[in-house]
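Okay, handing you the structure first.
Every protein chain but one is kept in place in this view of the complex.
Chain lettering (A and B) follows the sequence in which the chains are written, and residue indices restart at 1 in each chain.
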Amino acid sequence: MNSRVLFVLCAFAALLAYPWVGGKFGVDLVNKIMIYAIFALSLELLVGGTGLVCFGQAAFFGIGAYATVLLSPTAEAGSLCLLLLASALMAGLYALVVGSLSLRTKGVYFIMVTLAFAQMAYYVVHDTPLGGGTDGIYLNVKPAMGQLIDLEDPLVMYQFTLAMLVLTFGFLAVLLRSRFGHALAGIRVNEQRMRATGFATYPYKLAAFTLSGTLAGLAGFLFAVKDGFVNPEMMSWHLSGAVLIMIILGGLGHLRGALIGAFAFALLQELFKSEAVFGALAKHWHLGLGLTIIASVALLPRGLVGVPAQIRERLIGRSSRRAETPEVNHER
Amino acid sequence: MSAEAILLRGRHITRRWGGLVAVNDVSIDLALGEVHAVIGTNGAGKSTLINMLSGEIPPSSGSVELLGQDVTTWSQPKRARAGLGRSYQRNTIYPTFTVMENCRLAAQAAWQQAWRWWEAASTCVNSTEAARQAAHSAGLTPYLEQTAGLLSHGQKRQLEIAMCLATSPQVLLLDEPLAGMGAEETERMLELLAQLRHDHAVLLVEHDMDAVFRIADRITVMVNGSVIASGTPQAIRDNAEVQSAYLGGH
Partner (left out) sequence: MDLATFLIQCLNSVQYGLLLFLVASGLTLIFGIMGVINLAHGSFYMIGAYMAYALAPVVASTFGGGFFATLVVGFALSIVLGYLLEWAFFSFLYEREHLQQVLMTYGLILVFEELRSIIVGDDVHGVEAPAILAGTLPLGDIMTYPVYRLFISGVCLALALGMYLVFTRTRLGMMIRAGSTNREMVQSLGIDIQFLYRVVFAAGVAIAVLAGMVAAPVSSVYPGMGSQVLIICFVVVVIGGIGSIRGALLAAMLIGIVDTFGKVLLPQAAGVLVYVLMALILLWKPDGLFKAG
């Protein structure tokens, strides 16, 4: 079995087993990280898969979260399936609108436009009564699927999140091997050649953008349900930056990079926030984070996923590095 | 001119950029079984012309007809699917993919079926077969599993052509395929072009004059955006205006 597939399967097995060794805090933290991993996977489809650098992914995440709370009934448990679908679709709808307006642009311009549209969504929930303002809104009762799935139980919530993560990962792995996924890869490498060959590239990009937004909305749904609370900071551009860093840190072009990156980022955050390690400087944890971001972009061009190869190159020497057969399709 | 099928017809094509006229009233016909070369100095408008024929830039005025249809307003992908292939002066191959994958991805344009998301692309029989054919036509069969980025320059240019052929176009617009090639590689490419001539209408933009005069059936000479002469290689060689403007008194 492929070592990469093995790695991913082991990771999922470890996540499944974790609640038996982790305490309450640990389970809550890992649950949060898994949600970030889904969020990161959604962006990986765009950036690593299609070459579209979006700096506004938090908008779709936030819309998924806000939709969950706003569409939930006030006094009883909403339907899990319906809410999940509705939230994800609302996020996807905004992605469709933003995509159609911004995908005609390229490069830096595209980065700026996506950031601006995310800010638009931020201001809607921040300034207008729709979003409950800076205080945010509470989710009174978590959605349930009859008696089967009760998300008030942290363990069930954890397992549900894990299930969603595995499904998302599997779906993207299959998608990126399909004709659609290969077309996206071609667009990423050389859009001109794709057009010259006969691919109308705009519909592909728009589809990828919309799908990516929908998956980010799914992550938002999970986040809202887990904490029972949403606030405008879920749409902050700092979150857009954070998820971008996650996939770079993990390694672009690899689905498992999104997983690794989400964990690395979240753990780094916890480290820098820890007063035990940093004492008084802990409240200025953004400093450590900022320096880490700069260092990792500068020193780890292929992200953490590329570290084994980098070490191998150092040890064995560049000349005898065997030419790796790169895969067209996304590596898992 | 005998009754050859004219597969691509450019009529009175003009392109203006603000006050500058890049291409001025150029008409050009590409016939099946012919290599039609377009030569001219830098800035003569050759790139702009080829871009308008392929659909990357719209003409300011004039029309383009492909296989009998007016495609002037058609986008490049649409023209490509209708049978127009284009290769570029600078390689547009995918360096991290294998030769096979390069060709297969290009071939996929004819069988996109993007909605079948659960099927792996490599299982697509049609595109795989078309890719093999295209690679074979370009002489790349021994290199199918090679990473494209590791090919020699000449082989990369062959791959550029192969990707062009993957969707079985009838018209080929080739932009300086010989760019940067040594003598041996040029020979191979010229053999390839000679073979392609049989089933295609080929437009060749080139700077290598020896190669052009060897392979072309018709030559059009452009200077400052306008056509100053068009005819058989011999006629062009004897044309006084061309000699003074371009060939430097042959």
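The definition used in the following text is that a contact is a pair of C-beta atoms (placed from the backbone, for glycine too) under 8 Å apart; a residue touches a chain by one contact, two chains touch by 3 or more.
Not measured: the values here are computed from a predicted model.
The chain not shown here is in contact, across the full complex, with A.
Touching the chain that is not shown, out of A:Thr105, A:Thr134 or A:Ser274: A:Thr105 (per the contact rule at the top).
Touch with the chain omitted from the figure is made, among A:Leu83, A:Ile248 or A:Leu304, by A:Ile248. Which of A:Ala86, A:Leu176, A:Leu289 or A:Val305 touches the hidden chain is settled by the complete complex: it is A:Leu289. Residues 47, 53, 55, 101-102, 104-105, 107-109, 111-113, 115-117, 119-120, 123-124, 126-129, 237, 241, 244-245, 248, 284, 286-287, 289-294, 297-298 of chain A touch the missing chain (whole complex, contact as defined above).
Just so it is clear, only the chains that are shown with their structure count from here on.
The centroid of the Cα atoms in chain A and the matching centroid in chain B are 42 Å apart. Contact residues on chain A toward chain B in their complex (touch as defined above): 174-175, 177-183, 185-186, 189-190, 192-201, 204, 207, 323, 325-326, 328-329. If you check the complex, the residues on chain B that touch chain A are 54, 75-78, 80-81, 85-86, 88, 92-98, 101, 105-106, 108-122, 124, 145, 147, 150, 163-164, 166-167.
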